[in-house]
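One protein chain is absent from this view; the other protein chains keep their places.
And now, subunit A:
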Amino acid sequence: MAYLNLFWPEGAVLPRMVPLDIFHMETGGCAGCAIELRSLSRALVEGHSDIRFVSTPRQAGLLLVTGSLTVDMAPVVELAWQAMPGTRLLAAVGDCAVDGGIFAPGYAVLGGVGGRARASLLLPGCPPSPAEVLDALIRWRTQGEGEAT
């Protein structure tokens, strides 16, 4: 009861917890990062977290890309990005998505999405563990979600 003054109009501004809806796309790697993200997704659901993985880009605020970007997946990433409503952000997780990793550009691969677009969150690792991904997401959220595009 002693802290009610916090809620008065002249009180401290408390950050509002906005849920983070993530749409994950595997853009053509070994799917190791995707496996780890599936583990993370299970933990988030179990923990009733406000960070969620959604099944359509139309609900998402963050596009999380893993794997090297193949030539055939590039238009799909573009379509998913265009389908995202309002403020949208891009995250690249794993070595392949950050800079191409072991799959250097070739006739079928364009290289990592992190080198081709401005990503708000870059997390290297082959693959990063679910704990590292969650840690990076939380740290990135608490530091401010960067400028939205």
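We adopt the following convention: a contact is a pair of C-beta atoms (placed from the backbone, for glycine too) under 8 Å apart; a residue touches a chain by one contact, two chains touch by 3 or more; residues count from 1.
Here is the rule we go by: contacts and distances are computed from a predicted model.
A.B. asks: For the chain omitted from this view, which of "Tripartite tricarboxylate transporter TctB family protein", "Succinate dehydrogenase/fumarate reductase flavoprotein subunit", "NADH-quinone oxidoreductase" or "3-oxoadipate CoA-transferase beta subunit" is its UniProt protein name?
C.D. replies: Of the names offered in "Tripartite tricarboxylate transporter TctB family protein", "Succinate dehydrogenase/fumarate reductase flavoprotein subunit", "NADH-quinone oxidoreductase" or "3-oxoadipate CoA-transferase beta subunit", the absent chain's UniProt record gives "NADH-quinone oxidoreductase".
A.B. asks: Have a look at A:Ile51, A:Val76 or A:Ala117 and name the one touching the chain we're not showing.
C.D. replies: A:Val76
A.B. asks: Which positions on subunit A touch the chain that was left off?
C.D. replies: These residues of subunit A touch the chain that is not shown: 23-32, 34-39, 41-42, 46, 53-57, 68, 70-76, 80, 102-103, 106-109, 126-127, 129.
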